[in-house]
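Not every chain is included here, but those present sit where they belong.
By written order: A and B. Residues from 1 in each chain.
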Amino acid sequence: MDFTPSPRAREYQEKLLAFMDEHVYPAEPVYAAQMAESGNPNFHPPVVEELKAEAKKRGLWNLFHPHRDEAWGSPGLSNTDYAPLCEIMGRSPQLAPEATNCNAPDTGNMEVLQLFGTAEQKETWLKPMLAGEVSSAFAMTEPGVASSDATNVRLRMTADGDHYVLNGRKWFASNTLHPHCRVLIVMGKTDAGAPVHRQQSMMVVPLDTPGVTVVRGLPVFGYLDREGHAEIVFEDVRVPKTALLAGEGDGFMISQARLGPGRIHHCMRAIGMAERALDLLITRAQSRVTFGEPVASRANIQDWIAESRIEIEMVRLLTMKTAWLMDTVGNRAARTEIAAIKVAAPQVALKVIDRAIQVHGAGGLTQDFPLAQFYAYARTLRLADGPDEVHKRTIARMELRRLAPATERQG
Amino acid sequence: MDFTPSPRAREYQEKLLAFMDEHVYPAEPVYAAQMAESGNPNFHPPVVEELKAEAKKRGLWNLFHPHRDEAWGSPGLSNTDYAPLCEIMGRSPQLAPEATNCNAPDTGNMEVLQLFGTAEQKETWLKPMLAGEVSSAFAMTEPGVASSDATNVRLRMTADGDHYVLNGRKWFASNTLHPHCRVLIVMGKTDAGAPVHRQQSMMVVPLDTPGVTVVRGLPVFGYLDREGHAEIVFEDVRVPKTALLAGEGDGFMISQARLGPGRIHHCMRAIGMAERALDLLITRAQSRVTFGEPVASRANIQDWIAESRIEIEMVRLLTMKTAWLMDTVGNRAARTEIAAIKVAAPQVALKVIDRAIQVHGAGGLTQDFPLAQFYAYARTLRLADGPDEVHKRTIARMELRRLAPATERQG
């Protein structure tokens, strides 16, 4: 188990840290002002494009992409090498990932297109996405059913000649309201009678296809996130059969393939948020005085600081181990760990952020500090890609199998 | 210790429950639609006035008021009798308290005016407030300092002839952005050199007094609450000396007097939110199916339900005991309990609401259910009127005194 970053990774870390200090953090108040001024929660503020240009110039572009490609600017980092970069970006989650073209769900969509897309799909969609010109959304979750169980998917993809006709409803399709969003990757059922994990297919659906209606953007707590979590109705949406990713019935398989690296990204960003929250907590505790003493001198606050440090260290190591396992033995062998970090990282982040809010008093709940929004984001992670309970179930089943009586293990 | 509701209290419970079922719950979607249509987070939707009229007609008005007064419609209930009504209102916290003229901070302000106001203040402000025509805010908390320590108050009230001149800044003055808000009760320092708890005074300041500027409304977890949590600048604000409540230096004393009943109200409303969240959790768990079974059949969800029930029962009893103590031995003798419920009730509410969110999946974070907003409200309660840590300190000091060596106890 070796988490030592490669020399290249260390170089990217240093470059990214400099970019954060010199451009991203200073851009935060600019961003807030541009958003406020626009009065439009889905406004695309100019500062983001400036950051993108700067990141590209500095060679901090498409860092997530596992393939090294000069044209794309992607360095081809391993999960182990990329993970710490995600943590750094997570310290400014509204700016850094997009600035470096490393924001979800575009990253996952680009991976899927890379792995399963046709030449035409790559040319039409992947290329402008890698260039940071086009954004995309992932339409998987549905209202009214528990989407963590793939058999619950209701959106129908009915073959009709050389087309499929899509009917159904999705929600929490993040990024749909981004002004650059042009395309959806949609999960649906092509064959409800097939074996459980062969019923689903995935298709590439341009956002302006007739019959696709964005009903509304969903808030998270009270936040209408800039990129938007959309509810989308599909009504007799006709797409050519070439819209299919991989083959019919491959939907579940693709969703599994997509999942591993995305977990690392989400969890490391959550850890980055937790680190920033801890820094804010400490700084506040040092400056704030009650009953004649700085809050930082109180043993209960010191306990919070220590517990936060311990919890962050532990969950970071687990995430790094998971990245390393994915690099060395693959996603399948890392299933327990991939499930484990999905449960552990958001919970650590929530605990640390909540303590930081408490030390900030009422101000911690407002936009004067990034804490309440971090909290909302981290809370969402306990549900996105399946709730904690589904992941714990996965882990438990593997543990139970590990010690199952020999007779059952054979079954 | 007798929590049995009086026959009158039981009658009010029944009337209030009927009002909730027949008017308040049905008004919730109407309210949401009117707010959405207005596009103004501080809009005063017509349905609220309709509810107020209906409540008044049903004799459900000024229920909080400890004095029985036919003109006001207030029944003069004890804390023990009023507390369960607060819980019922808490199930629809955006509508029921205002509908019955029992919403904070108006209730506390009315109590303060009743106890400490001059005849003129009562005529000018208390009367239209009891009639539900005028709203008010309480300007106590300040940005930049820990307001839980009253010595930190920075707003200066400088005597100048027969006037005071106010300079300073307040925030989280809830209700200020309510279209009906006309008046502020302001805490400030009249004498920074006086003994610690005699430095502060409270004054009644019309919102339109020159020099009073509402800078902004503060969001809580992204929510711009309708009533508004305002940041207010006071710049050379001149008020006549008759604006003083009680006497110079009585500010801290008034804030203590105000505090006890307010705690009961807040905590019982939080318990009402928790009860509603538990109902939502159960209902959702019964209808949602994963991996072939309703979620409600899973032992982990059943554990959540049972733990929620246990925690709610316990904290309700503690709050009821506190109300009973206030009625029988007074606020001072109930200090430990008043501090205890302030810590315990929001934490129980947060736990139950968070579980309910988890069972609702991503939808639980949106406005499709009241849960995320309940969470934001309950989280605020861990800071409002002092953070948990200050209340725990209060309790600990009383416990330490209880067992202090005889020598110290004498000191």
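Going forward, a residue touches a chain if its C-beta (ideal position, glycine included) is under 8 Å from a C-beta of that chain, and two chains touch if they have at least 3 such contacts.
Computed from a prediction, not measured in an experiment: that's the story for all the values here.
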With 2 copies placed, total copies in this complex: 4
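Basically, only the chains that are shown with their structure count from here on.
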In the complex, chain B residues that touch chain A: 141, 143, 145-149, 152, 171-172, 218-224, 229, 288-291, 295, 298, 300-301, 357-358, 361-367, 372-373, 375-376, 379-380, 382-384, 387-390
